[in-house]
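The complex is shown incomplete by one protein chain, all other protein chains being positioned as in the whole.
The first chain written gets the first letter, and so on, giving A and B; residue counts start at 1 in each chain.
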Amino acid sequence: MNLLSHSVLAAGLPMAEEGGHAPVVAPDMGAGGVFDLLWLVIALPALGAVLLLGVAPFLPTSLRAAADKHGHLLGTAMAALSFVLSLVLFFALLGRDAESRQVGQHLWTWFETGSLTVGMDLLYDQLSALFLLLITGVGSLIHLYAIGYMEHDPRRRRFFGYLNLFVAAMLVLVMSANFVGLFLGWEGVGLASYLLIGFWQHKPSAAAAAKKAFVINRVGDIGLSLAIALMFATFGTADFGGVSELAGEASQSTLNALGLLLLLGACGKSAQVPLQAWLLDAMEGPTPVSALIHAATMVTAGVYLVVRSNFIYDLTPVAQTAVVVVATVTLLWGAILGCAKDDIKKALAGSTMSQIGYMMLAAGLGPVGYPFAIFHLLTHGFFKANMFLGAGSVMHGMNDDVDMRHYGALRKAMPVTFLTFAMGYLAIIGFPGFSGFWSKDRIIETALADNLLVGVLALVGAGITGFYMTRLMLMTFFTSKRWEPDVHPHESPKVMTVPLIVLAALSVLGGILLFNDWIVTWLEPVTGQVEHHEPPLPALVITLIITAVVALGVAAAWFLVGRREVPREAPQDVSFATRAARADLYGDAINDAVVVRPGAELVGGLTTFDRVGVDGAVEGGSAAVAGLSTTMRRVQNGFVRSYALSLLGGALLVVLALLAVNLG
Amino acid sequence: MTQYIVLSAILFTIGCVGVLTRRNAIVVFMCIELMLNACNLAFVAFARQHGNLDGQITAFFVMVVAAAEVVIGLAIIMTIFRTRRSASVDDASLLKY
Partner (left out) sequence: MTFWILAPIMVAAALGILFVRKAVHAALLLAVVMISLAFLYAVLDAPFLFAVQIIVYTGAILMLFLFVMMLIGVDATDSVVETIRGQRVMAVVLGLLFGVVLVLGISQVTLGAVVGLDEANAGGNVPAIANILFSRYVFAFEATSALLITAALGAMVLAHRERLTPRSTQADLAAQRLRDYAEHGKHLGPLPSPGVYARHNAVDTPALLPDGTAAESSVSRVLAARGTVRSAPALADDIDDVRRQIGDPATMPETSGKAGAPATTEEDVEKGVDK
């Protein structure tokens, strides 16, 4: 595509690349060897969850006390074992030929109705392998971190049970070989997310946030479940293999519907506009939860879904366009939110939303973008988990205060946290050489090659990212002390800083995945091969432009935040844009106005109609009949002669009628 | 011939009013018999009017059925009287609203 045909003003947005059908998913079910242990990857954390949640509460008191005391070790061990197994599996996969790196395992037939058979099948391919490493690896680190973070929480055993449950569900999500199993994991992570957001259920805000996340996710789940039902109706199967084989035969409108329904599901889980409102509130959960679920893994499930469904999206340009539009809006939306939030976790959450927007954008660009979506997903998993954990470490030292206006000059008090956080910071803004640099750069480059408008907007987003992340960095670790009087910042214990260091290292080095285009080649059998389009400008120029824009954002933050005194209270005389960003760009207000209030009024109206109209008619009718009967029953006075009198009256009428007819 | 029919009508009406106003069950019964007899008169009169014996046959049947009815009716009255010590039709008025 050249620049002329796609001017900035052009209404047409990026379309799917023609040709290059997605590869059919056909796993080798009898790989044998270590691949027979695929189920164990899921079973280990699931066992941990069962033991910690299902068995421990019913143990005798003394054993239960022991479980409460040491349960977190079991949970962490399970996650770590799962990670080790994932590593083994990964290397086993590396050892196979590039053509046979799709293995599967049939566990049992889940259900069978008529011609429909859904098996509990596992799929382990290049995509799943990367996710397995991310989920179990980052998951283990976060388990480790949570040992320190949740040390004083009386319900730590339960917390680790939930974490294990989440890991198991997430593994089911990424390892299932059909959409039904994926949906099972999808709902499982939704449940775990709900339980963990509301973990501190004594806080009404946490309970409300959990409920909000759950309800909004249900909206997305409707899309996913409808998509699965449509697959059953159209293809008679929901296996990745079956659907990818038959997708080409379906009508265009069916494919469009499938793509849009799957996108709806992805929007719910990945907090994309218009189902984005729950993510910022979800920060009510403990920080390890924010890091694991609401930054590194679960929220990226939408990206996984789109990439996994590439055999559908490649055939439906309409849905792809929708993905791109949603992603572009979200990446800007999240970035703008990040600029205005004073709550460190909410600023990071806005950033998460924005970064997932980048991933979705890449996923929406088709086969050319899928590897970069996954690549950015991985690097983001590293550096965002790193920064969330760093934020948790900061909060740990600041008596759980989350307001950045009460921070400042913490780099000396928490050197390890500061350094690791800085690695994450440099990675996310795309400092040359850091992991984020490689991944984001490639996404913007691809977007620019595909459509100038989207590319430019993504570029602007990168600039805003530079601004808000620098603002966060400055407000937290630089500028003057604005601490609360009784706060004595201190470095966190080893158990928390070690994961930080590991993640920081990954943030720095994550870029090596792109060395020699390894990840592109690696994922090619899954995502399909496509020749690259030449970007409108040479890649080096684009990289320079991106870096310049980011530097612009950083500089703006330096002049607006770093050079001035940061007020301890958020100033109220601010521009409309700031007020809007502080109010989540009125996301809740929009939801209220568009869905909640009309819904409530509709229900109220229906209730009123039911009460007044239907009930009134029914009850009024019956009351009228009852009243009439009360009066009329007096006629039934029990006297035979009275009845005979009415008989005579009737006979008289009959005679009169006869006379009237015959004589009149 | 009209006078027979008019007489029949008058007797029937008197029977009607009797049924409606008298309370002694036996008298009520008598009034019913009066009404039946009035009908019989009309039947017999019409038989002669039309030169046809069917009317008389019908009157005969009416008498037979009336006999059966009286037997049963009086037995019922007696049974009621035995239990309620009353022959008033107004006393048997429990079956009401």
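Just so we're on the same page, a contact is a pair of C-beta atoms (placed from the backbone, for glycine too) under 8 Å apart; a residue touches a chain by one contact, two chains touch by 3 or more.
Just so it is clear, the model here is predicted, and its values are computed rather than measured.
Even with one chain removed from view, chain A keeps its contact list with that chain: residues 637, 639, 641-642, 645, 648-649, 651-652, 655-656, 659, 663. Interface residues of chain B facing the missing partner chain: 1-7, 9-18, 20-24, 26-27, 29-31, 33-34, 37, 40-41, 44-45, 47-54, 56-57, 59-61, 63-72, 74-79, 81-82, 87, 90.
Keep this in mind: only the chains that are shown with their structure count from here on.
Of all the residues in chain A, the ones that touch chain B in their complex are 633-634, 636-641, 644-645, 648. If you check the complex, the residues on chain B that touch chain A are 16, 19-21, 23, 89-90, 92-97.
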